[in-house]
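What follows is a set of notes on a single structure, which appears directly below.
Just one protein chain is left out here, and the rest sit where they should.
Here is chain A:
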Amino acid sequence: MHSFGYRANALLTYALTILALMCTIASLSDNFNFPSPSAEIQVLNFNWFQKQPDGNDEVSFTMNITADLQSLFTWNTKQLFIFVAAEYETPQNSLNQVSLWDAIIPAKEHAKFWFQIANKYRFTDQGSNLRGKEFNLTLHWHVMPKTGKMLADKLVMSGFRLPEEYR
């Protein structure tokens, strides 16, 4: 500590060590947040349902997505990434997931929303297994923190069924 440079160096390293510690504590403080998110998705209309020339089934429908994810936000949350996936079972695969819609929620004020939209991404099966298929719509979310671990969770909404015939 005898010279200007030594003192500046000691202060900088000590300050950065404490900053790392503060960020760790901020990250750990997220464990005291017990979120209670809610979401509901309704399928309003099947717009079209067809077999593509290569034999794969493709369907388009309009959804009504209502969600309140405000409780996921803490002081250490930067943003939320959310997506809706259709999940169903086929003889080849026990779990098929097709992403239909996604969004980035940058602030708590935008975390309570209502959307009425057609699927943003194509709902295409690898084969023709979709006729009369029962499927789940799952709302997944990834909580991106300012510091620390990224958290992910989901809400599963079941009981949807595709039409028996192409239209």
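Note that a contact is a pair of C-beta atoms (placed from the backbone, for glycine too) under 8 Å apart; a residue touches a chain by one contact, two chains touch by 3 or more; residues count from 1.
Rule of thumb we're sticking to: contacts and distances are computed from a predicted model.
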| note | Name check vs UniProt for the chain missing from the figure, options "V-ATPase proteolipid subunit C-like domain-containing protein", "ESCRT-II complex subunit VPS25", "Signal peptidase complex subunit 1" or "Glycine cleavage system H protein", returns "Signal peptidase complex subunit 1"
| request: Quick one: say which of A:Ala10, A:Ile117 or A:Val156 touches the chain that got left out. | output: A:Ala10
| field | Footprint left on chain A by the chain that the document does not show | value | 1-2, 4, 7-8, 10-11, 14-15, 18-19, 21-22, 25-26, 29, 74-76, 146
